[in-house]
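Note that one protein chain of the assembly has been removed; the remaining protein chains are unaltered in position.
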Amino acid sequence: MPMLDLISSTGVAPNDVEPALFDAAVNQDIDALHLPNDADLSDYLDALPRVKSIFVDFPAFTDGRGFSLARLLRHRHGYEGLLVADGQLIPDQFAFALQCGFDAVRVKRSERERHTAEAWQAALDAFDVTYQRGYAVKAGPATSIFDARLTAAEANKTTDPFSA
Amino acid sequence: MSETKSELPPTIKTSAKHKGKGPQAMTANELRSGLSVWMTQDFGWSRDYADALLTEDDATIERMQDVANAAELSNTVVGAYFIDTVNGAPARYRERFRTHGPSYDTADLI
Partner (left out) sequence: MYRYDEFDAEFVNARVAQFRDQVERRLDGRLSEAEFRPLRLMNGLYLQLHAYMLRVAVPYGTLRSEQLRMLAHLADKYDKGYGHVTTRQNMQFNWPVLGDVPDMLADLASVEMHAIQTSGNCIRNVTCDPYAGAAADEIEDPRPLAELLRQWSMLHPEFSFLPRKFKIAVTGAPTHDRAMVRAHDIGIEVVRGPSGEVGYHIIVGGGLGRTPIIGETLRAFCPKDELLPYLDATMRVYNRFGRRDNKYKARIKILVRETGIEEFRFLVDEEFKALDASDIMVSQAERDRIAAYFAPPEYASDIKALDLEAQPEAFRKWVETNVHTHVQPGYAIVNISLKDPERAPGDITAEQMRAVADLADKHSFGEIRTTHQQNMVLAHVRQDELRAVWDGLVAAQLEDANINLIGDIICCPGMDFCALATARSIPVAQKIAERFNDHARQQAIGEMQIKISGCINACGHHHVGHIGILGLEKAGVEFYQVTLGGDATQTARVGDRTGKGLSEAELIDGIERIVDRYMDVREGNERFLDTYQRLGAETFKEALYADA
């Protein structure tokens, strides 16, 4: 088992949790669930309230299925526990992961020689804005451009009573 | 923790081992310019195929492999691979084409 690090917007911490495969027969709390990225979420819904953390598998950083799973877990199924993108992500995807609903990514510690903690944090600072509505996050692109325009238009309307 | 070659993450790939026929040449593209290069007699790289090292010697081929891997890991070339040659020229049409550049380029009219 390689040494792993959990990287979130607040920093880096070791994390060697071994998430468990789902077993529908076990009716107790699940501390860490391993979720394959082709999972049919309907199999998991009954158990979801008992799950404390979910590790979504990213078998390759180019396989974007996990982003949609995160979005569904958060927005459709109301999952509020820890959500981790587990696998091969690179810093340049960090903001995407958070924007889709992940709290953190987990990568091999050995990768950090190239992808330093600073690189991961810098990736979050690359953009303050995102176009899509519903994908803005505090750490990372904090505002949807579509929403920012509305806000700016409203401000223009109200702040200067003398403008034409 | 230092990594041995076998532990290289899948996101760092080096050139595939050759499975070719006949004398082998090693080719790649320069990372910075993108231009095609071929490995030379002294295990450097040349943009001119005429300088290419062609060999059937297993030990030399192994060395070419190692040099290419090292060049990729040191970020000088990308996508290194062996090509088959016949009578001194690349065997595949595409590889022959690659040695001489486009047969037409609007740049030549300017």
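Brief remarks follow.
Chains: A and B, in written order; residue numbering restarts at 1 for each.
Please note the rule applied: a contact is a pair of C-beta atoms (placed from the backbone, for glycine too) under 8 Å apart; a residue touches a chain by one contact, two chains touch by 3 or more.
Bear in mind that the values here come from a model prediction, so they are computed numbers and not experimental data.
If you put the missing chain back, the residues of subunit B touching it would be 10-13, 29, 31-36, 72-75, 78-79, 92-94, 96-98, 101-107, 109-110.
Interface residues of subunit A facing the missing partner chain: 38, 61-65, 67-69, 71-72, 75-76, 90, 92-93, 95-97, 99-100, 114-115, 119, 122, 126-135, 145-146, 148-150, 153.
Criterion: only the chains that are shown with their structure count from here on.
Here the CA centre of subunit A is 40 Å from the CA centre of subunit B.
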